[in-house]
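Of the protein chains in this complex, one is absent; all others appear in place.
Note that the chains are named A, B and C in the order they appear, and that numbering of residues resets to 1 at the start of each chain.
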Amino acid sequence: MAQVLPAECGLRRVLDEEREVDGLGERDLLELHRQMVLLRTYDERSVVYHRQGRIGTYAIFWNHEAMQVGAAFALAAEDWIFPSYRESAIGLLRGMPAATVLSWWRGHPAGWWNPLDYNVASICVPIATHVPHAVGLAWGKKLRGEPACALAFFGDGATSEGAFHEGANFAAVMRAPVVLLCNNNQWAISTPLEAQTAAKALADKAAGYGMPGVRVDGGDVLAVYEATREALERARAGEGPTFIEALTYRAAPHATADDPRAYIDLARVEEERQNECLGRFERYLGRLGVLSEEAAAAVRAEALETMRGGIAAAEAEPPADPELVFAHAYADPPASFRSDLAELRRILGG
Amino acid sequence: MAQVLPAECGLRRVLDEEREVDGLGERDLLELHRQMVLLRTYDERSVVYHRQGRIGTYAIFWNHEAMQVGAAFALAAEDWIFPSYRESAIGLLRGMPAATVLSWWRGHPAGWWNPLDYNVASICVPIATHVPHAVGLAWGKKLRGEPACALAFFGDGATSEGAFHEGANFAAVMRAPVVLLCNNNQWAISTPLEAQTAAKALADKAAGYGMPGVRVDGGDVLAVYEATREALERARAGEGPTFIEALTYRAAPHATADDPRAYIDLARVEEERQNECLGRFERYLGRLGVLSEEAAAAVRAEALETMRGGIAAAEAEPPADPELVFAHAYADPPASFRSDLAELRRILGG
Amino acid sequence: MAELTLVEAVNDCLHTELERDPSVLVMGEDVSRAGGVFRATAGLRDRFGPERCVDTPLAEAGILGSAVGLCMAGWRPVCEMQYDAFSYPCLDQLITHVGRYRWRTGGAMEFPLVVRMPYGGGVRAPELHDDSPETYYVHTPGVKVAIPSTPADAKGLLAAAIRDPDPVVVLEPKLHYRTLRGEVPEGDHVVPLGRARVAREGEDLTLVAYGSMVPLAEAAAEALAEDASVEVLDVRSLKPLDEEALLASAGKTGRVVIVQEAPRMCGYAAELAAILAEKAILDLRGPVLRVTGYDVPYPYWQIEDAYMPSVPRVVDAARRLLSFE
Partner (left out) sequence: MAELTLVEAVNDCLHTELERDPSVLVMGEDVSRAGGVFRATAGLRDRFGPERCVDTPLAEAGILGSAVGLCMAGWRPVCEMQYDAFSYPCLDQLITHVGRYRWRTGGAMEFPLVVRMPYGGGVRAPELHDDSPETYYVHTPGVKVAIPSTPADAKGLLAAAIRDPDPVVVLEPKLHYRTLRGEVPEGDHVVPLGRARVAREGEDLTLVAYGSMVPLAEAAAEALAEDASVEVLDVRSLKPLDEEALLASAGKTGRVVIVQEAPRMCGYAAELAAILAEKAILDLRGPVLRVTGYDVPYPYWQIEDAYMPSVPRVVDAARRLLSFE
């Protein structure tokens, strides 16, 4: 039987080992920091906006910023990102306005972006079903001789779904240039990892697909960056997909609607919060003498400004036109839409 | 990444190593032989019956008898078997009349047996979808404190399906006493193993579920028996499922409707036919001096007799009553069935 | 009789049925430790243990597929799908096995499993938390389907489903999980499948509805009170259907408007209209009208109210029918 890694060891780390990642200059480190602060601020503000009733239910990604920023930073502009709801704001790293993502959580049409504008696919709500999409895109790009790779984010729970399995197998068989990044935050809502799988490590699934499986400290932005960069090098070299297990811990509720006190170990959560990924990176940068407190404060201020502007813009959106109900379902809609629309107008007319 | 076994080595073998399996006496060896001859005869006669138009399309299992007999022989009477169409005649090893299985292939109601009579589930036609059934049964028996285990047969192609994946994961998480026996005959109709998976060995999938993965020579009835027996011991000891990859080669068409010449390497097929599993076992028994040519001939004659009786009985079945269309769909059928049945009677009345 | 919300009635039913029959178990995503994302299974783990209220891995086909095996081992599994649209991964198991396995064994084995889930829109949720998938289930042979509209029926129909020898899918209107309160009989309470409920008596026109559309139909009937005496028929058991009740009401009023939240094409309203077109043609005083969701993906929530059948839309249809000559 294939050899299994013990769950807590065999993790690739950079920050705690005081290593440096070659090829990353000071400017890169500061950009990584800026992006992490931006996502952290987006997340914290969103929870507030939700409480204020300014956005709907929201899936919190606090303490997931390191893996999202680290992985995305390794990508080239032409590479695609396939986010789940947990990476809803990943587009911000590609220049998407905060207002767009906020609008999505507000259930407003302004929240549905054009993936081609950012090479960021639509947020995937049903678990794991976007994995084959990422694989198909990567495979299709390769068939066309285009260099683009794909990066798919999904959770530990997602690895239980058939869609993950079928997508991963297609990826390996087609040697698709795709990185399967598993956010192992050890919870699927209230279901702990040990009720999700008996595998010692999720990365052990990789061998079954004939692809490398890598385990990284998901709270270590540089480790995730490094592992993703290597995976992308393999992909571009025509060696196919890589499965990356980014191990972290969900230190916040699953979503604003969720109350984890019913099922979670609060002491463990507190411990994780002490060791959250942004603080870890800031302490590392501090030790390197790269980040001053003033610089950090300025970055935070800028991010807050972005969010203020974002929510204002989202709230300034005109109310959605109800007739949009009939828009975009088809390139050329069936004739029946005409009479349905007429009915709707009559009703709305009062 | 998890270590991967090279595809052709690491195979457990008994026959070629001239080993003996402890606990197996002469009577057992002869019973194994009798069962293999029975299945071989069933298969070869069925192909003839099909050509004669006496049964419909038929999925040939020639050269799969070793893994079917070897695995089933390791079971206790209370253990359940979940066959695919490739193991359609496995019930014969549990005392099911040949006429029943032949009737199934004749599309006659007499072919639908009561699984409780043999602890053999219905033949599963859709690939891999019976894997979760086997897992659920094993899990359910365990919950009730009953000793029964389950044995599920499925192919190499089946490992690509989400249903296999979800079932295997449930099995490991629930520590279900189930044996997942993968018939790796290296073809899914016309699709070769290398187009099905990039894994070095299908057994490498096991680690991803946190269960042992074992590779055996699928043409070696004793190796399959031994591996299955060990898996069942683990299962009964509460240690959960085992994945067994039984490696063989499909040396016959996928089914009577299939013409493999379009895609298969006929030289390789010929080679496999020379080394087919029944001959291998008979040569082994010969070397042990356990099986005389007379005894073997008698066993073949008995099997032929069984088939003659079986097809005669199947053909003696009265034509199926068309009204059975409305039978058995529900324990208590909807009222609409009454009027539908009345209509059908009127039509059939002419 | 206790005053319960609809979801409390579901929970009450599960407690009652697990108590009553030791072969009943509940399984699904987040049903055990958390008691379900809507709390429908709250308290079951503490009372009956983690083996009879099971948190499964995140795999809907695995849930339903292993439930088939559990039935073969003598269990009566009640499977929760966390939301309507997340039940689609289990359609393959439902169509190829759940609806056929009994028949496949010549009636020798039974598959008394239940699939229950919250369904429907109007809850201001992200996409795929709003579907009305009943057609996929009703069209599948070998499967029964029920949809309650009141707390009492939520308990009674689910109890009937759990005790039924055949597989039953129960869709629960999540829109009314907490907004609808009502009297619910304590302990044993079964509402047999196959019987519709006249929610309101009327003479001139029948509004046929089920699930979350019933309160809507009642409101529309009220709004129409001055123009006409409107009957509201709550189908509640979609399969088996209480055809007599449908034909009786159509025979009485001669005017039928069917209200359905799901998209129109091949929706359940089409089935009801087809039955009327075949069996009530001489009773009909006008066309059979359907007020349904449109044939589009369920919209983002800021405009979902335009998609959902509304009182004005139902009233508009009813007025058109009443003035038909």
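Brief remarks follow.
In the analysis below, a contact is a pair of C-beta atoms (placed from the backbone, for glycine too) under 8 Å apart; a residue touches a chain by one contact, two chains touch by 3 or more.
Nothing here was measured: the structure is a model prediction, and the numbers come from that model.
Every shown chain that the unseen chain touches in the whole complex is listed here: A, B, C. Residue-wise, the contact with the chain that is not shown comes from B:S160, picked out of B:T100, B:S160 or B:T306.
Among C:R45, C:R76 or C:R100, only C:R100 touches the chain that is left out of the view.
From the options C:V190, C:M213 or C:A273, the residue with contact to the chain not on display is C:A273. Among A:L32, A:V69, A:L102 or A:V135, the one in contact with the hidden chain is A:V135. Remark: the residues of chain B touching the chain excluded from display are 56-57, 85, 104-109, 111-112, 125-127, 157-158, 160-163, 188-192, 195-197, 257-258, 262-263, 319-326, 329, 334, 336-337, 340, 343-344, 346-348, 350. Listed for chain C, the residues touching the missing chain in the whole complex are 85, 88-89, 91-92, 95-96, 99-100, 103-104, 127-128, 135-136, 138-139, 141-142, 239, 262-263, 265-271, 273-274, 276-279, 281, 284, 286-290, 295-297. Chain A meets the missing chain through residues 80, 109, 112-117, 121-122, 126, 129, 131-141, 143-144, 146, 150, 162-163, 166-167, 169-170, 173-174, 327-332, 334-336.
Keep this in mind: only the chains that are shown with their structure count from here on.
Averaged C-alpha coordinates give centres for chain B and chain C that are 40 Å from one another. Note: centroid distance chain A to chain B, computed from Cα atoms, is 43 Å.
Taking each chain's centre as the average of its CA atoms, chain A and chain C sit 35 Å apart. The residues of chain B that reach two or more other chains are 162-163, 166, 169, 173, listed in rising order.
Chain C has residues 57, 59, 61-62, 89 in contact with two or more other chains.
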